[in-house]
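Excluded from the complex is one protein chain; the other protein chains are retained at their positions.
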Amino acid sequence: MCGVFGIFGHPEAANMAYLGLHALQHRGQEAAGIVSSDGEKLFAHRAMGLVQAGFTPRDLAGLPGDRAIGHVRYSTAGGSHIKNAQPFAVDYARGSIALAHNGNLTNYESLRDRLEARGSIFQSTSDTEVIVHLIAMSTHMAVEDRIADALNQVEGAFSVLFLTERELVAARDPHGFRPLCLGKLTHGGGVAHVVASEPTSFELIGAEYVRDIAPGEVLIIGADGPRSVFPFPEHKPKPCIFEYVYFARPDSALGGASVYEVRKALGERLAKEEPIAGSRDDTVVIPVPDSGVPAAVGFARASGLPFEMGLIRSHYVGRTFIEPQQSIRHFGVRLKLSPNRAVIEGKRVVIVDDSIVRGTTSRKIVKMLRDAGAREVHVRISSPPTRWPCYYGINTPTRDELIAATSSIEETRDYLLCDSLGYLSLEGLASSVAQIRTPGKLPVVKDAVNSHCHACFSGDYAVPVSTRKSPSQRPRLVSAG
Amino acid sequence: MCGVFGIFGHPEAANMAYLGLHALQHRGQEAAGIVSSDGEKLFAHRAMGLVQAGFTPRDLAGLPGDRAIGHVRYSTAGGSHIKNAQPFAVDYARGSIALAHNGNLTNYESLRDRLEARGSIFQSTSDTEVIVHLIAMSTHMAVEDRIADALNQVEGAFSVLFLTERELVAARDPHGFRPLCLGKLTHGGGVAHVVASEPTSFELIGAEYVRDIAPGEVLIIGADGPRSVFPFPEHKPKPCIFEYVYFARPDSALGGASVYEVRKALGERLAKEEPIAGSRDDTVVIPVPDSGVPAAVGFARASGLPFEMGLIRSHYVGRTFIEPQQSIRHFGVRLKLSPNRAVIEGKRVVIVDDSIVRGTTSRKIVKMLRDAGAREVHVRISSPPTRWPCYYGINTPTRDELIAATSSIEETRDYLLCDSLGYLSLEGLASSVAQIRTPGKLPVVKDAVNSHCHACFSGDYAVPVSTRKSPSQRPRLVSAG
Amino acid sequence: MCGVFGIFGHPEAANMAYLGLHALQHRGQEAAGIVSSDGEKLFAHRAMGLVQAGFTPRDLAGLPGDRAIGHVRYSTAGGSHIKNAQPFAVDYARGSIALAHNGNLTNYESLRDRLEARGSIFQSTSDTEVIVHLIAMSTHMAVEDRIADALNQVEGAFSVLFLTERELVAARDPHGFRPLCLGKLTHGGGVAHVVASEPTSFELIGAEYVRDIAPGEVLIIGADGPRSVFPFPEHKPKPCIFEYVYFARPDSALGGASVYEVRKALGERLAKEEPIAGSRDDTVVIPVPDSGVPAAVGFARASGLPFEMGLIRSHYVGRTFIEPQQSIRHFGVRLKLSPNRAVIEGKRVVIVDDSIVRGTTSRKIVKMLRDAGAREVHVRISSPPTRWPCYYGINTPTRDELIAATSSIEETRDYLLCDSLGYLSLEGLASSVAQIRTPGKLPVVKDAVNSHCHACFSGDYAVPVSTRKSPSQRPRLVSAG
Partner (left out) sequence: MCGVFGIFGHPEAANMAYLGLHALQHRGQEAAGIVSSDGEKLFAHRAMGLVQAGFTPRDLAGLPGDRAIGHVRYSTAGGSHIKNAQPFAVDYARGSIALAHNGNLTNYESLRDRLEARGSIFQSTSDTEVIVHLIAMSTHMAVEDRIADALNQVEGAFSVLFLTERELVAARDPHGFRPLCLGKLTHGGGVAHVVASEPTSFELIGAEYVRDIAPGEVLIIGADGPRSVFPFPEHKPKPCIFEYVYFARPDSALGGASVYEVRKALGERLAKEEPIAGSRDDTVVIPVPDSGVPAAVGFARASGLPFEMGLIRSHYVGRTFIEPQQSIRHFGVRLKLSPNRAVIEGKRVVIVDDSIVRGTTSRKIVKMLRDAGAREVHVRISSPPTRWPCYYGINTPTRDELIAATSSIEETRDYLLCDSLGYLSLEGLASSVAQIRTPGKLPVVKDAVNSHCHACFSGDYAVPVSTRKSPSQRPRLVSAG
């Protein structure tokens, strides 16, 4: 997963991008970058790690101009290296161009093979780079036509921003897998247009949400303001339902629906689908913080059980940690979460989380709760079992690593060492989303399910996926510095 | 505020200290350090910033031995410089000694004057250094006698750990202002003894809480295990009540009482002392995360109002942030907290926080909530007005910066721009603590109030305080590198 | 100017390259890099600055395999940025390839225009990159044919090394502008073949000089040992005569001739062409260290005057130096050279240097010598006036900055503030080189002059030069990090 941010028409464009990226930091912590333009040149700075760590005042001062795009990268395809950091920026025959991409191209390998056979040389191992080569080779003259030409050749998921000397272009693939929204920011010198993965980044800079970019829309923002074209064949929209479950920030709204309210509704629905049996006097509902909090609030409310912060999250956990040689029980999870013994000891604990991937962390949490004195541990998950990998931009492991793909629910319960395990149904998930998106209207369950991508739960992929590796077994070049 | 950690008898002593300090990181983020010993030499490493950032595997490998003490520093007296980082470690005539101090010495200036007049040269501007000089000059032979001799000359608050080649010594001042507790860790090779500011650091390394170190106790841990002496004149214990309100981690227990349960009780009591009048249908209780969460849970429960996460806390806020030149409304607070519009818009919002210092942040939060559509904003504080500076180790500002010292509650409400403002009473605070410390027993309010230090609320200082600056107007030497 | 080094068949290939580059450090201090191969992958490390500073033991350990090429870069075309550091290494359709280039391509701009129009995207602003694109687009199958195909399209100066997974290829342009030589190194496991800009780098690793790579030769070193092809149209060899005057290390031999002996011969010849008139009792010959030392030894010997170290060179001058605001006389030169008053005061000083470019340094030296008490200062230069820029790989300034291009010798003498100024003639220079190259044989002056490139003295360019800038005014992209 990644996050993108763009702004056009603001005297401190790079600084706004820096703040906008900070508000999207949850979408990617591996690398961050900004490319700005003063209308004549493009200026780029990229760094590994968090936005805040990667940019000094001097770096920002080196990014002049009233337009900029930025990117935060979550390690997906291509490996962790500064050369894969985005925005990707190059000079080519028609000028300079930069792009920031959230998504994943499913036909990357075959496109790269075709381009290399023609003599193209790739600088990165990121799928994003094929878009640049396709633009450079396009026979169209106008940049927007070259972009449309290039994007019509790629398949998969893309919410992508382009910056040239003159224009900022935002494009969302015809299925609209990944979010992208438009806002505006009134400032002393006029109105700036902003685009971002989530509206939460508008909030920080004082901008106002206008609307979502539509699936299949290409929005060109130039000196005359924004205008839209729709150069792709039409498809049924399939926005990712997992953004509601986990990825987006709770204070975001996607497709007009509050992510926080959706999550609470998931918890409420889950309490009905998978209630806790038996005595309730000594039962507590505990979220896995922070992502499980809204669902736990909903679950507690719907079930009439007390909500307690039974796991305390450390604010100080970074990427690397020196482990002792002598092993410590549940070490990995303990660094991040610590049991609040006072509310656990002697209790029946209902632990609410958004999803289970490999199951290893959940298992450690259950054991840690038991060690802290929990009498029973009941696990409740506010989404269906995650059984399929995502090929549209979320970095899920392969099927054989997904516990729900290889084990039954009963086997999973055994592995997690919990007393009971309950998942939300796909229908329950989709209906809850629909109910918040169109409040007061009773959702038709089938329509609700069909109007999102839920491949990670159902294996129902809207765009065919090839997992073939290229015969050349790239990359062969190992570069450092 | 600072945190200390010590361990004796573990083959990976420095690594355990590193983990223990990580679990105490909330007590100080300015600097961190560890001194270990192999029984012959002392080995020291100190660094500015967080524990995790300041120690590489190589640094830890340079700290051999089965005993170690560590320190995390919150910038208090002395200024931010590596030379003030702790543990403070020196060679003197009798060997090497290191110490890690949580607290503040009220007679530092006069002691330093006296020592300098005698020819002593100070390396730091930290009050902790006088203890070292007093030990070096003591005429006693045994280290523990030298320590007792030195500590009998200082006044104020100290929970302090000493490490020599042979012993780990833990001392708590006779009033017991700052917490200090003892634990043990059974490992392959035997039993290690651990001491720390809070038991939460025992949890991470799998150690078990044994008891609090008593006010006035000096505990000497050597090859024969721990033994205690009480070398100070007796005083009535005055543990800091603010640790319960804000400073300690919620999963800690101090004096045997769960901090989380105390905070919930404060919220419940606050709901009774300062209830919200008027219609309740559109009223929500919102914590200022994370410190306000337990009290908000208690408040919501006692008042029957819904608890909602109306402010989303960013996990990615570090120390420095590049601000734009063009000002952004509520910028400072927005970086850290962002309003969750879906639960705020059109609502009466009760915002629960632990304390108000200057009032500037609270004011920004109120304004941000109103901007996000709150119809009314009611501020509830789970402690009394903070009217006096702390001279016993917490870094509070001077009286003229404390809004509660300079303004009436009504004036404060005007400044905060909120519809109502309510604080918990000192009696309510003390009774709530007492009720959790001795459950099932009805607390005598006067006794409850008297059994803690509450000088920050009452101005009632247990140890006299001199704020006189030394005539020599130290420091004159400005050193970098 | 730059230096290149390659080795094939040594178990510590990267370490040998590191040492070889150290011995070529005088040819470029801006950046250094090594690419190695284990026969399957290429491994790259490049860094700004000196070889020694840019490579840690860990960096070298990351460069496995028995073959490697390396490069030290002197800032020439393209600007100072890590992306212009070499070896340049890429993946393309046929595998991976790296190259290290000493020289300058005179038709770079038109080649780049042509390639970009076709859709190629450039990663750097270095002329070297066009060679890679031409190889990637070649329709030949064998790497050596693709290389020959590419090199037949470029014009100018190139001594270039290529590394693929299987072969090391060394190519020298048909004029042989820049040096390139072959050696071999017998080690425990067999014989390694080495190529380098100068044989001095063989000395350090214990390798033995075999022969110079011939102008127009392409040497392919694979598992079966080296073999040569000559794929270019034949041209009269024109090795750079300035390598003898200044660039090469004195302990090198180029074209079989000792550089040190050539320089001494230049000094001897100079003493005859431009003798010092007047009393000789109080006259001393002083070199500008270190490059002027051999010529000064020759001059002193031929003229019977004492040789003295009248200027002491500091070993500690790096790239940047903080200047005081209040100006210091001759500051820039004084940091590097300091006058040895004892041998200057009251003397007639003959100062011997290899060349004068802008004249500013020489002027400062003359003034500094006079300040130190020199009665007269006579400047003698062991080469002709430098009147033309070099387009074949040496970074000379434009004509209007060359003092000899804009001023007569008399005007130059006035500017330098010296009592007399004498240059060596082109005939004298060429004859001296010839006399060392073929000792015992009386050189034919005209042949001697014709058998080298001396364009910087004569303006006689062997390959036509276009100084046209591309219409696209590259680069537009400014990238940092």
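The chains carry the letters A, B and C, assigned in the order they are written, with residues numbered from 1 in each.
We adopt the following convention: a contact is a pair of C-beta atoms (placed from the backbone, for glycine too) under 8 Å apart; a residue touches a chain by one contact, two chains touch by 3 or more.
Since this is a predicted model, take the numbers as computed values, not measurements.
Considering the entire complex, the omitted chain makes contact with B, C. From the set C:Gly62, C:Gly156 or C:Pro294, the residue in touch with the chain omitted from the display is C:Pro294, counting the whole complex. Contact with the chain that does not appear here is found for just one residue of C:Leu19, C:Ala98, C:Leu111 or C:Val350, C:Leu19.
Among B:Ala17, B:Ala89 or B:Ile403, only B:Ala89 touches the chain left out of the display. Summary of contacts with the chain left out: across C:Ala117, C:Ala142 or C:Ile312, the touching residue is C:Ile312.
By the touch criterion stated above, the residues of subunit B touching the omitted chain are 40-47, 54, 59, 62, 82, 89-93, 95-96, 113, 116-123, 132-133, 136-137, 165, 472, 474-481. Of the residues in subunit C, those that touch the hidden partner chain are 11-12, 15-16, 18-19, 22-23, 25-26, 29, 50-53, 55-57, 60, 187-188, 200, 203-206, 249-251, 253, 258, 260-261, 290, 293-294, 297, 301, 306-309, 312-318, 320-322, 324-326, 328-329, 334-335, 338-343.
The rule we apply is simple: only the chains that are shown with their structure count from here on.
Chains that count as touching both subunit A and subunit C, per the definition above, do not exist in this structure. The centroid of the Cα atoms in subunit A and the matching centroid in subunit C are 52 Å apart. Spacing of subunit A relative to subunit B, judged by their CA centroids, is 37 angstrom. Taking the mean of the C-alpha atoms as each chain's centre, subunit B and subunit C sit 64 Å apart.
In subunit A, no residue reaches two or more other chains under the touch definition.
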